[in-house]
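With one protein chain withheld, the remaining protein chains of the complex are depicted in position.
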Amino acid sequence: MDVRVQAAPFDFGAEAAAFAAGRADVGAVVTFTGIVRDDSGDLRAMHIEHYPGMTERAITAIAEEAAGRWALGDVLVIHRFGAMAPGEMIMMVATAAPHRADAFAAAEFLMDYLKSRAPFWKKEVTSRGAAWVAATEADEAALGRW
Amino acid sequence: MDVRVQAAPFDFGAEAAAFAAGRADVGAVVTFTGIVRDDSGDLRAMHIEHYPGMTERAITAIAEEAAGRWALGDVLVIHRFGAMAPGEMIMMVATAAPHRADAFAAAEFLMDYLKSRAPFWKKEVTSRGAAWVAATEADEAALGRW
Amino acid sequence: MTLDLVYFAWVRERIGAAGERVETQAPTVAALVEELRAREERYAAAFADLSALRCAVDQELADFDAPLDGAREVAFFPPMTGG
Partner (left out) sequence: MTLDLVYFAWVRERIGAAGERVETQAPTVAALVEELRAREERYAAAFADLSALRCAVDQELADFDAPLDGAREVAFFPPMTGG
């Protein structure tokens, strides 16, 4: 299990390739990548604040919960904080499992919990100023399925 | 939409990175990679046979069905045929969408249909000889959820 | 009519050929299977259990009661195992 919280960009292709390489013990690798999305065409930057003492511990607890629920070969979580431009990658998760259903379920579980239970807060900067991204009821409701 | 059926290995990291790069229009990219799994420790090779005239068309139809059901920015499917060693990558799908639920659902749909409705047949070679991999009831049942 | 038949996986192995061209008046895939079964033991073995087989007409998955009118290529194979 590998959990990283960092300001620096990460190399998604290299991370995904290294995670999936040489695994004859698993048949399925799922990755999820979150990207700074610009719906309005007016987004200048996204700033992500986090809780330095708590973040890594909270993510590790979520990943351990996933490892306990599904038969996984490995889990990777990388999550950035700080300033990012539209199109930049915010975070990724990767799961490896003998069977695809486990790899998919664990990746979706990780994403649902990272969205609402890991201490990150997003702020969007547009031409009209800066605004905190509000949590959605859909994101909170997504936890109910696990 | 990009569908490729080929004997040659593909570079998962490079494909995943290129697929996800520079997309400010989508917030979510999901990839799935299928790997030759050696449960017994005795697998020497996997051979995948396919139906050359039909394969690409069948996969394209499945990808178009996914694009019609979910709000997707893009879809990639690469599937190999021929001989592969344990740990080698058999295939990958990638989906890009504004929202993660759509990217995950489309990737799972693609996998369920590729498993049971694209014309590929797997044969495993061990020290005891070669045997065709049987389709499972679970794989057929997985189609029922869509 | 003239039909190209193609076989995959263990269907190909039991019949001992990847494909062949046949002349037939069979109205459906199922009727074609009956004709083939009657030809030789290896066909009877390959087509013994239709529930273990799948077919495609002109490279589209089809049911065994699909009509052959206008068809050019019929494929027989076991359930697929891709992904």
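Note that the chains are named A, B and C in the order they appear, and that numbering of residues resets to 1 at the start of each chain.
Convention: a residue touches a chain if its C-beta (ideal position, glycine included) is under 8 Å from a C-beta of that chain, and two chains touch if they have at least 3 such contacts.
It should be emphasised that the depicted structure is a prediction, and the values quoted were computed from it without experimental measurement.
J.: List the neighbours, among the chains on screen, of the chain that has been left out.
T.: A
J.: Out of A:53, A:68, A:129 or A:144, which touches the unshown chain?
T.: Reading the full complex, the residue touching the unseen chain is A:53.
J.: Determine and list the subunit A residues touching the chain excluded from the picture.
T.: Listed in rising order, the touching residues are 34, 48-49, 51, 53-54, 57-58, 79, 90-91, 111, 114-123, 132-135, 139-140.
By definition in this document, only the chains that are shown with their structure count from here on.
J.: Which chains are shared contacts of subunit A and subunit C?
T.: Intersection of subunit A and subunit C contact lists gives B.
J.: At what distance in angstrom does the C-alpha mean of subunit C lie from that of subunit A?
T.: That gives a centre separation of 48 Å.
J.: How far is the middle of subunit B from the middle of subunit C, if each middle is the mean of its Cα atoms, in Å?
T.: 26
J.: When the centre of a chain is set as the mean of its C-alpha atoms, what distance in Å lies between subunit A and subunit B?
T.: 23
J.: Residue numbers in subunit A touching 2 or more other chains?
T.: Counting only residues that touch two or more other chains, subunit A contributes 100.
J.: Mind pulling the residue numbers of subunit C that touch at least two other chains?
T.: Within subunit C, the residues that touch at least two other chains are 83.
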